[in-house]
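A single protein chain has been removed from this complex, and every other one stays in its place.
Our next item is subunit A:
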Amino acid sequence: MDISLSHVDYRYQANTPFERLAIQDVSIDIPSGTYLAIIGHTGSGKSTVLQHLNALLVPSEGTVAIGDKEIKAHQKNKDLRKVRQRVGIVFQFPEHQLFEETVEKDIIFGPMNFGVTEADAKKRARVALKQVGLAEEILEKSPFDLSGGQMRRVAIAGVLAMEPDVIVLDEPTAGLDPRGRKEIMDMFYQLHQERQLSTILVTHSMEDAARYADQIVIMQHGKVAKKGTPEEIFSSPGELVQMGLDVPEVVRFQLKLEEKWGMNFEQIYLSIEQLSSAFANKLKRGVRL
């Protein structure tokens, strides 16, 4: 399902002394099957953009098209539920949204709200639980008895069980340990690969953006500062640093290599494997160090 934002403005608390323009003239196209990363500082408008993706916020100006549904400013937008069924959002610290008595009930809550039968929803719950790497025994436990990491996974399973066409992730790994981080990010990437699930990742981590995304949008002061593929984005590190952002470690390492030993790589490599093989090739060809 394609999503596109065109010239979207959003004002928080319009017509009060607290009025604040959160995003301004934001246009982003997300064709079906894309893995898009949105990066930027705290307060750059990332989260506001994210909430437009399933009509939790309606633009103050501009249009958001989600599949064949158009959400425009200054008009009543009905039937947003159908949109929300197709676009699942995993919020920051999603474990805060758990409330049911058992894990199973919490996971089937979303699907059942969208009219899936109980038996079906329970089947989905088992599949989703497996996807997030939890054992079935957990289904009968209270979500509040679980560890933080497990709670996070249950909450994610609750969104996956809705079987959305698009999944939106707001820093899904914030506060997890490095291993949990990698497992969860890899899980989402696998889903993206297997089901052609459009994935939109809002993150602070340049590493994650470089590793998983095929498109990157950089937000700054409520505007889109830059968009492109990871190679395009990270090939001009100076610009990123100027925006107060960082480049992935691999890129930093490559730049240091070039600087220190006067080497010249043809392109920017985004993974250690690629960089090391390129480096090895150069050495084989006998570049003077």
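Heads up, the rule we're going with is that a contact is a pair of C-beta atoms (placed from the backbone, for glycine too) under 8 Å apart; a residue touches a chain by one contact, two chains touch by 3 or more; residues count from 1.
Heads up, the rule we're going with is that contacts and distances are computed from a predicted model.
Peer 1: Select, from "Thioredoxin family protein", "Energy-coupling factor transporter transmembrane protein EcfT", "histidine kinase" or "assimilatory sulfite reductase (ferredoxin)", the UniProt-recorded name of the complex's unshown chain.
Peer 2: The chain we cannot see is recorded in UniProt as "Energy-coupling factor transporter transmembrane protein EcfT".
Peer 1: Thinking of the whole complex, not just what is shown, which of A:Phe109, A:Tyr189, A:Phe234 or A:Tyr269 touches the missing chain?
Peer 2: A:Phe109
Peer 1: Looking at A:Lys46, A:Arg84, A:Arg124 or A:Lys226, which residue reaches the missing chain?
Peer 2: Answer from the full complex: A:Arg84 touches the omitted chain.
Peer 1: Looking at A:Leu56, A:Ala73 or A:Leu176, which makes contact with the chain not pictured?
Peer 2: Only one of A:Leu56, A:Ala73 or A:Leu176 touches the chain omitted from view, namely A:Leu56.
Peer 1: Spell out the interface residues on subunit A facing the chain that's missing from view.
Peer 2: Touch with the absent chain occurs at residues 12-13, 15-18, 51, 54, 56, 81, 84-85, 88-89, 91, 94, 96-99, 109-110, 113-114, 144, 158-159, 162.
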